[in-house]
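With one protein chain withheld, the remaining protein chains of the complex are depicted in position.
Note that the chains take the letters A and B in the order they are written out, and that residue 1 is the start of every chain.
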Amino acid sequence: MLKLNGITRRYGGTAALDGLDFTVPDDTYVSLLGASGSGKTTLLRLIAGFEEPDAGEIVLGGERLDGKPPHRRDIGFVFQNFALFPHLSVQENVAFGLKHRETGAIASGSELTDRVAAALDLVGLTGFGHRGVGEISGGQKQRVALARTLVTEPRLVLLDEPLGALDANLRARMCDELRAIRERLKVSFLHVTGSETEALTMGDMVAVLAQGRIAQAAESTMLFHQPQNPAAARHLNAWNLLAGTVTGGALQTPVGRLPLPRPLADGTPAQLAVRFDQIDVAEPGAVPPGQDHFTARYLTGEFNGPTTLSFFRADDGELIQVVDHMSNPRLPDLEEGKTYALHFSPEAALLYEGAA
Amino acid sequence: MNTGILKPTLAIYAAIFLLFLYGPLIILAILSFQSQGGGPQFPIQEWSTYWYRHLFGVTETSRVSQLPVGDALVRSLILAFMTTVVSTVLGTMSAEAFRTRFKGSGPVFYLIILGMMVPGVLVGLGMALLSNFAGIDRAWWGTAFVLHVVYTYPFAFLVMLAIFNRFDRSVEEASLSLGVSPAQTFRRVTFPILFPGVLSAMLFSFTLSYDEFSRTLFTVGRELTLPLAIYGTFSVEIYPNIFAFGVLTTLFSFTLLVVYGLLMKRFTSRRARFSGQEEAA
Partner (left out) sequence: MTSVTTDMAVATKDSPAVKREGRDRRRAFMLLAPGVVWMILFMVLPMLMVIYVSFWTQTTFAVEPTLTTASWERFMSSTTYISAIGTTLRIWVIVLLATLVVGYPVALFIGLFVKNRTVQTALLVACVIPFWTSFLIRVIAWRPMLGTEGAINLILMKLGIIDQPLTFLLFSEFSVLVGMTQIYCVFMVGPITFMIARIDESMIEAARDLGASFWTIFRRIVLPLSMPGVIVGAIFVSVMVLGEFATAASLSGRKVNLLGNIIVSQVGSLKWAFAAVAGVVLTVIITAVITLALRVVDLRKEM
C-alpha cells in the first residue's frame, strides 16, 4: 500500500501539489485524472523519486520512500514517450534492469533469457527480442516499455499517460491488455491520464487531482454518479455546474431560479451539479407546470453515434451540455440559435455548499 | 526578381572562393614533387619524390638539413592524446554540471569560453612568466600541456553542451527506475548514447592540440613539438622538403577526419539497425 501524506511540491512560488493525501491500495488499478498542468506528472515523479517533495511523506508498505534515491525505491515507471534505450535491441531493453540493477542483478545468462522471454510473452511480443527499438511500431514500443518495467517485479508501477502517444484503435486495445496484465501480476498500477473516459475505463479506483490535492478518490461508477465536490464533478466532463445563492428554498443563479434537492438556509452560497443526461429540453411554452427552469440558446449538436451531445448557451454566458441517448430520445428537434427551456428534476441534481 | 543572374554569379564566385581556399595547398602539393636541384618555386625541373625521401632521411646527405620532425611528431601525438583525454573529460563533466541550474553559471560559462578566445601569445607569455616565477621548468608535457587544455577544453565543453541539450533525460530516469545506480546508468545509457558527441569533442581537441603553436611557443621548453619545429624553419630559407611535410601532415589530418567519419558511420549504422529500417519490419 502506498500512502502519501501532506505532499507539497512548489516550483518557485507556486505550489503544484499542496498538502496532498492519497492512498493506493495493493493489487488495484488506480487511475489518476487531472487536467494538464494539474501536477499529476509531478506526483508520479515524486513517487518515483525523480523529484522530492517540499513537505509530506511517501510511505510504501510501511517504508519511507521520500529522501531515497530513485533506483532504490523499487517502483516501476512507464513513460509517455516510452523512453526506450535507443542503442539497445528489444531484448536488451527488457533485460537491462535485471542485468544492471544495483541489488539482485541476475548474472546467469539462461535465467536472464528465460525471464526476458517470459516478459515478452506477457506483453505479446514473443519473437520480437532481436528487433531494434526503431524497427517496431508505437504500440509495440509501449509493450517493450511495459515489459522492461514489469520484468524487474516492482512493488508499484507508475504509468505516465501511457496511451497518449498511441492512436485511438490501439489505445482501446492497450486498455484491455494493461488491465489483464495487471490482474495477472497482482501489482498495483497508478495510471495518470487527462482523459476522463480512459480514467473511468481503466481504474478500479479513480482519483481526481485538482488544485494540488485529490478532490475525490473512489470506485469509478461511484465517482461518476456521486462526485463529492464541484472539482471532481468538473473533471468527469459529464456534469453541468450552476452556482448561486439559496433564496426562498431555491437556488438563485444568474440563469434563473433552480430547484434544490434538499433544503438549505437562505443566503448560503451553493452549486448545483446536473448530469448531461438528466437535463430535459422543452419548447419555451411547454415546460411542465411548477417545474423550475431556465432558458438557453441552442448552439450546436455533436453526433457521437449512440449519443448526441447538445450545447446550449445560458443567458449569463454559461455553457450547458445535454446528452441524449439514441435508444431513449428525450429532446425535441432543436434549431440552432433558438432559445429553449431547460429543466431537471431536483432529485437528479447534486448540491454542493460553498461558493464556486 | 533578378535572381536569374545572381545565382550563377554567386556560384562562380563560390567556385573562385574555393580555389582561393585550396589553391595554395594545391600549388604546395605540386611543388613538393620538385627534384633535388629545384627550388621552392616553379618551374618543376623534374618530377621526383626526392623531398619525401629527404624528409625520412633516406637520401644521401645534402646541403639541406633534414627537417627535425621525427621526435617532434611523437611528442605532438602524445601531447595531443593527453590533451584530448583531459579536455574531453573536463568538457563532459562541465557540460553535465550545466544541466543542473545553479547560481553563477553565467560567469563560469564565460570563464570556460574565454579559454578559446584569449590569444595564444598572451597565455603563453603569462604561463612562461608564471613558471619562471614559481621556478618550474617549462616542458611540452607540463606548461605547454596545461595551456593546450585551456584552449581545447572550451571546444569540448561547447560540443558536449550541444549534445546534452538534445539528450532526452527520460531514458536516464527509466534506467534509474529499473533499479540501476546513477553510475551504471551513466556507463550503460548516457555514455553510449552520447558517444558520437564525445567523438566529435575528441576530434576537435586532438586536431587543435596537434596544430597548436602560439601557446606552445613560450611554454614548450627545450624539446619542441611538431608545429614549433616547422615554425623554426620559417626564419631560414625554405626548401621543398617543408612542402612534402605539408602534404603528409595534411594527409594525416584527413586520415583523422576519415577515421572519425568511419567511427561515426559505424556507430550510427548500428543505431540505424535499431532505430531505422521501419519498412523492413
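Definition applied: contacts are C-beta pairs under 8 Å (C-beta built on N, C-alpha and C of every residue); 3 or more make two chains touch, one makes a residue touch a chain.
Worth saying up front: this structure is predicted, and the values here are computed from it rather than measured.
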Write down which of B:G115, B:G179 or B:G197 is the residue touching the left-out chain. B:G115
Tell me which stretches of subunit B touch the chain missing from the display. 1-3, 6-7, 10-11, 13-14, 17-18, 20-25, 27-28, 31, 39-42, 90-91, 93-94, 96-100, 102, 108, 111-112, 114-115, 117-123, 125-130, 132-133, 146-147, 149-150, 153, 157, 207, 211, 213-214, 217-218, 227, 230-231, 234-235, 238, 242-243, 245-246, 249-250, 253-254, 256-257
Using the document's contact rule, name the residues of subunit A that touch the chain not shown here. 5-6, 8-9, 19, 51-56, 66-67
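We adopt the following convention: only the chains that are shown with their structure count from here on.
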Per the centroid of Cα atoms for each chain, what is the distance between subunit A and subunit B, given in Å? 55
Within the complex, subunit B is touched by subunit A residues 48-50, 69-77, 79, 81, 83-89, 96-97, 100-104, 131-137, 145, 148-149, 152, 154
So in the complex, which bits of subunit B are touching subunit A? 168, 170-171, 173-182, 184-185, 188-189, 192-193, 270-278, 280-281
